[in-house]
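A protein chain is absent from this complex, but the other protein chains hold their places.
On to subunit A.
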Amino acid sequence: MGTSVQVTPLSGVYGENPLCYLVAIDGFNLLMDCGWNDLFDPSLLQPLSRVAKSIDAVLISHPDILHLGALPYARKHFGLSAPVYATEPVYRLGLLTMYDHYLSRRQISDFDMFTLDDIDVAFQNVIRLKYSQNYHLSENGEGIVIAPHVAGHLLGGTIWKITKDGEDVVYAVDFNHRKERHLNGTVLESFVRPAVLITDAYNALNNQVYKRQRDQEFIDAILRVLRADGTVLLPVDTAGRVLELILILEQYWAQQHLSFPIFFLTNVASSTVEYVKSFLEWMSDSIAKSFEHTRDNAFLLKYVTLIINKSDLENYAGVPKVVLTSMASLEVGFSHDIFVELATDAKNIVLFTERGQFGTLARMLQVDPPPKAVKVTMSKRVPLVGDELKAYEEEQEKIKKEEAVKKASIVKVEEVRATSSHLSESTKGDSMVIDPASATASPKASSHFRGQMDILIDGFTPPSTSVAPMFPFFENTAEWDDFGEVINPDDYVIQEEDSNHMVGNGKSLDVKPDEASVHLLLDSTPSKVVSHELTVQVKCALLYMDFEGRSDGRSVKSIISHVAPLKLVLVHGSAEATEHLKMHCAKHVCPHVYAPQIEETIDVTSDLCAYKVQLSEKLMSNVLFRKMVENEISWMDSVAEKTNEKVFTLLPPPSAPPTHKSVLVGDLKLADFKQYLSTKGVQVEFAGGALKCGEHITVRKISDSSQKGGTGPQQIVIEGPLCEDYYKIRGHLYSQFYLL
């Protein structure tokens, strides 16, 4: 029997919830993606929390929240400690995406699901792979080989191929077969007949317009607004699809020499583009080629200005401009604030390039007809003053005293632990890392650690859009060290450098100083969040254009039928889309199509029988192979001989073997055959689905609906009266096959 494979969705089936699936291969638990949504709703992670500890490896496919957002949280709260595998761009851009989301959340709420440190910790043990790198898992994953392959959609996007004992399990979600400006199309189609294919039904019901036409419409829509003195807001992701949009705009601006300013505003905009520039080898062939020839990096942006601070936009208040900004959900962050500013003016446009996540402001605005007015919460982090400050200081004093009592016991232990772990990590790496780095880093780390232990109640999360708590806010993470000392802000300057040194170790990343926001967050000035609700009249134009970069329904179907998996598992997609694709595939692709519910375990172990034999030299010397496409094929008669417990050796049969039913091997396409016949000088045309050859002979294929895409042989009929033509055409027909 084949390798045992079980699939259990933990989230993201029959809907658009984040992707997270458990795939067990011979008892080795692989978590495919670990996504969360933009609202960071912990209830979505319930199923994950139950299995997180048993997971042996995590494979991430795309650098966005839906695919990796829950990593820090799961690591911190669920005890998910398995190594994570991802491509270099997924790792790097995923990290930046997490930072961006965290900072955006943090600016307007007391977001405490995870901290920047948690993000760093979660990403520390990401093992970075290259495309088509066969990575052999060890220990209890012995024998399993994982390999990332090009998926399209996002930079570094991955289709995972998991192989054990020659059987492939392919996990392909959010792929794009089309070549784009910065990405190659997926290579999914090159996988043929995997044992299991896990794919999404997200786009099963959607069909796209042509790319060129869509690009033109996109540019037209933007220009119309700009020329009418309006501002274009493009709510985008942090480091994914936005790259394609930037390239579209760059190219068009360069061609037309336009002078409208374009801004790319996220908390991590400059580092994003800086890193993207060094990921050329992960991008499309045309980008690589242009670099080889002219050494012009496509992401050396000439027209797009990178900003990390909203105040930079103020100088351009009345100027028509394009603003690309992260947080496509419009729930928080710059996009939220800018939307509120722009919404009241009919000149402006908010151009959505992806479908908003369910339950977000973006989704609300995408319905047809759009709402006339929406309620939003404006929140701001302000420094404490007057009484509040006093109250805060008193509070701090109190806590300090408590800490002083505690520190003798718990803290010391923790610090020792933290310090030693830091030291051991840093000494492992480059000798250039200076020791003070770890020395200064460790008190901070341990203070974080302790703070969270004390304050955080598992499972408790304030609603993300809620009004700030009324009691004085205090930053629990950075105000004092283990010894109750208020940390000198200057320490943080060193800290910054330290974190840079840590990059050298390859275990921590630099938060490329997004000075303003970092200051705001790490500033020791006590601050609080104030917010007020207001109703925004939506007067600006709203437009949705599909730039999600996923294969559309028709292509998905044709790709699946080309891949022709033995078993198919459908996930991620609305109930209708999932049902639709399931019906379609059951009819046309393979009989085993599954669409499991959350926490429903399905067994997709292949019912394949197989055993290994050794081919003796004597036998092979009598085998004449015929070459067919990539295969060589031959009929073989042999006698088995048991050499030891498990292995058989095949020897040539002692006597002439009985004749076998002859086999015609080949794939006849009538259209190709028509071409072939006409080159042989035969009059040939299609008539009523059959191929009419010469005067009287017809060749046709019997398409048995149950056979289509199935496994049976093709049925071909040639008929006609007895004449010379008949034998001639039969001869041509035979030449399309190999007879074995």
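Things worth noting here:
Heads up, the rule we're going with is that a contact is a pair of C-beta atoms (placed from the backbone, for glycine too) under 8 Å apart; a residue touches a chain by one contact, two chains touch by 3 or more; residues count from 1.
Methods note: contacts and distances are computed from a predicted model.
Missing from the rendering is one chain, named in UniProt as "Cleavage and polyadenylation specificity factor 73-I" (options: "Subunit Vb of mitochondrial cytochrome c oxidase", "Cleavage and polyadenylation specificity factor 73-I", "Glutathione S-transferase" or "Fanconi anemia group C protein homolog"). Checked against the full complex, the one of A:257, A:302, A:372 or A:661 touching the unshown chain is A:661. Which of A:344, A:634 or A:683 touches the hidden chain is settled by the complete complex: it is A:634.
Residues of subunit A that touch the chain left out of view are 88, 129-134, 136, 147, 166, 192-193, 271, 274, 277-281, 288, 291-293, 295, 297, 429-430, 432, 500-501, 503-506, 510, 512, 566, 608-615, 620-621, 623-642, 648, 650, 653, 656-657, 659-668, 711-722, 726, 730, 733-734, 737-740.
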